[in-house]
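Up next is subunit A:
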Amino acid sequence: MSRLTVPKTYKLYIGGKFPRSESGRTYEVVSSTGAFLANAAKGSRKDARDAVVAARSALNGWAGATAYNRGQVLYRIAELLEGRRAQFVDEIVQAEGVSVATAGAQVDEAIDRWVWYAGWADKFAQVVGNANPVAGPYFNISVPEPTGVVAIVAPQADSLLGFVSAVAPALVAGNTVVVVASERFPLSAISLSEVLATSDVPGGVVNILTGSPAEIAPWLASHADVNALDLVGAGDLEWVDLQIAAADTLKRVLQPENGRDAAAPSLDRISFFTETKTVWHTKSLI
Partner candidate 1 sequence: MSFLEYAPAPESRSILNLRDQYGLFIDGEFVDGDGTPFQTISPATEERIATIATAGTADVDKAVAAARGAYERTWSRMSGSDRGKYLFRIARLVQERARELAVAESLDNGKPIKESRDVDVPLVAAWFFYYAGWADKLDHAGLGPAPRALGVAAQVIPWNFPLLMLAWKIAPALAAGNTVVLKPAETTPLTALLFAEIVQQAGLPAGVVNILTGAGETGRDLVNHPDVNKVAFTGSTAVGREIARSVAGTDKKLTLELGGKAANIVFDDAPIDQAVEGIVNGIFFNQGHVCCAGSRLLVQESIHDEVVDRLKTRLSTLRMGDPLDKNTDIGAINSAEQLQRIRELSDIGEAEGAERWSPACEIPENGFWFPPTLFDNVSTSHRIAREEIFGPVLSILTFRTPAEAIAKANNTPYGLSAGIWSDKGSRILAVADKLRAGVVWANTFNRFDPASPFGGYKESGYGREGGRHGLGAYLKPGRELPAALRASGADSTASVTKARKGAAK
Partner candidate 2 sequence: MTIETTSPVRTLAPAARAVEVLGGDLTEASLRRYLNGIPGVDAVGLEQRAAGLGTRSIKTTSKAWALDKIIELIDLTTLEGADTPGKVRSLAAKALTPDPSDLSTPRPAAVCVYGDMVPYAVEALGASHAARLPGGVNVAAVATAFPSGRASLAVKLADTADAVAAGADEIDMVIDRGAFLSGRFGLVFDEIVAVKEACRRADGSYAHLKVILETGELNTYDNVRRASWLAILAGGDFIKTSTGKVAPAATLPVTLLMLEVVRDWHKLTGERIGVKPAGGIRSSKDAIKYLVTVAETAGEEWLQPHLFRFGASSLLNDVLLQRQKLKTGHYSGADYVTID
């Protein structure tokens, strides 16, 4: 007689906690063969609103941490992901119907991308920032600063790799994020939130909503307290409307990307979510 399992409940991840949707709704997540996997929370506009509040509250702390500290925290997440590799592989096999080897490759790539981004935290400012040789007795320096709260529609076609590829770069510079996971493959994102909750990432730095991107994204796109909008996974939505809505508050917007190379790792993904601040200071001996 085989052992009866204890199935996991998948909730949202907001402000470092795991609430159910305030709407009380859930939706069925099924495997590639249509078998029932779990009920995931169906996030509402109010959940999105709460997530933005959480992200904004966490911003000063995260942006104010030293770059070294952020790099350490992000690297620690990779360590924990590695430790839970088997769990993530299992979840992907069940959700996507791929082989263990393929799922394993996805998880390994996700972990390695996370390490790559962690290593940028204390050095990207040296690459994109610089002193400026202005013509006058002035010290002049340009440095990147985090843009603030970034809302992300994660790539929809896979469970983990697309999600990690979209979230990690925004965090490197000190932004906080609200991310809408893949509608079909949300479970890995919530398992990732368990990793975040047990790492040193302060609550509110990453907030994860599951449900319908079509329903949630417009509320994030028009939200006046969101500074940037990454539509990388919004290719199947009315994303032009989202970009138009975002224009009201002049959000910085990234357009959708499709295919295997969606959200490929790049320094550009980090610096897109930064603002450049240039400071002048007089210089004089007398």
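Per the selection procedure, all candidates are chains of the complex that A comes from, given by their letters.
Everything below uses one rule, namely that a residue touches a chain if its C-beta (ideal position, glycine included) is under 8 Å from a C-beta of that chain, and two chains touch if they have at least 3 such contacts; residues count from 1.
Treat the numbers as computed from the prediction; the structure is a model and nothing was measured.
**Q** Please find, within this complex, the candidate from 1 or 2 that touches subunit A.
**A** Of the listed options 1 or 2, subunit A touches just 1.
**Q** For subunit A, which residues are in contact with candidate 1 within the complex?
**A** 67-68, 71-72, 75, 112, 115-116, 118-123, 126-127, 137, 139, 267, 281-286
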